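Missing here: one protein chain of the complex. Every other protein chain is in place.
Up next is chain A:
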Amino acid sequence: MGGNLSAVIGVLSLVTALSAALYAVARLRGRRGIATAGQRATYEVLHTAGLAAEPLRAGLTPAGAAKAARHLRTLVGADGLALTDTDRLLALDGRGAHHTEQLSAAARRVVAAERSTVLGESELACDRIDCPVRGAVVAPLAGAEGRVVGALVAVTDDVPAPGLVQATLETAHWAGSQLALAELDSSRERLARAEVRALRAQISPHFIYNALTAIGSFVRTDPERARELILEFAEFTRYSFRAHGEFTTLAEELRSIDRYLTIERARFGDRLQVRLQIAPEVLPVTLPFLCLQPLVENAVRHGLSRKPGTGMVSIEAQDAGAECHITVEDDGVGMDPGTLTAGIAALAGATGDPGEDSGQHVGLSNVDERLRSVFGNEFGLVVETGVGSGTRVSMRVPKFHPGVRAGS
């Protein structure tokens, strides 16, 4: 027991020393360590600006504006500060609550003229004897591409001094750039959604043509089978073109792949062999919609189209602790890794001719980009291939990722 006791004391003192060191570092990095008045001022301005930036980055909404106005007022050093969008007042902090009508009217004028203005006592007349408001500076907020999206109003108890005007203009300029960034964020999301839509549209042309010809060949000889295939095809398109949801489960994706392969089997017959090895534990894993099927499509195209005899496509999904490892493999002709990289590079740069394999490149790089944008940069696709030795594409999917949810 004596040995244990000393071990406990040792561990405890180690932990205490460690936390003390951490605390000391945290304090040193705090404002105490800043030496000169200039440094402190820089720190305070940047800190306040950072606090204001956060709500602004969510866009110009009443709730965000209310949070930002508080910090922007500190930044400008005015007695009151208001934010407006193009036609009404969103939030006001500090003085000037009974001047909202006049202020928003002035803001509308500023937005229309795209020029800042200074309001004097005459323009802010009111019937309250004790009203301290003497002036205001109104500056436009220029968002992305210089479009005016709102106005920033600084209210003062004094005749607006040149210093206040300057501070207001600079702050409005800075806030405008934050709003532009917000717009950029949302446009990036829109772009990602558009890519998914593009992928859905992309599946169709070849496959639809081939599927319909294959089904057509059965209409006379085996009408029952043709009917089943058309139903499978209908179900397949329903899933692929479904409008809602960015995510799906592995089980559902597999179901769709099954329909796809049923149709391909009608076309290729026994030439197409499929091997599946799916750990049942990972079936509920959530993954981006249509991120496995393009890989299977590629495998079918590559495993069969340019070689005689049968082709084998195998799909494996394995449980790996907090992740799921999925691989899609074919034993087809493979390709030169250099060609694949060059093709993807050409696609990314949008220069040059992507060549005959462009479909493959688009499919792979689209899946790769979407996996990276959802799960993070280290979750991209891994492609192993060589001329004459088949292709193997693998991906890792975390079982849980904040913000990823099937059917939402």
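Following the convention adopted for this analysis, contacts are C-beta pairs under 8 Å (C-beta built on N, C-alpha and C of every residue); 3 or more make two chains touch, one makes a residue touch a chain; residues count from 1.
Note that in this section contacts and distances are computed from a predicted model.
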Protein name, per the UniProt record, of whichever chain is missing from view ("Alpha-glucoside ABC transporter substrate-binding protein", "N-methylhydantoinase A", "Glutathione transport system permease protein GsiC" or "Cation acetate symporter"): "Cation acetate symporter"
Contact with the hidden chain (one of A:Q277, A:T341 or A:S389): A:Q277
Hidden partner chain, touching residue among A:E44, A:E183, A:E228 or A:D258: A:D258
Selected residue (touches chain absent from view) among A:T86, A:T100, A:N210 or A:Q318: A:Q318
Sites on chain A contacted by the missing partner chain, in the whole complex: 1, 4-5, 7-8, 251, 254-255, 257-258, 261, 273-281, 283-284, 286, 318-322, 376, 378, 398-400, 402, 404-408
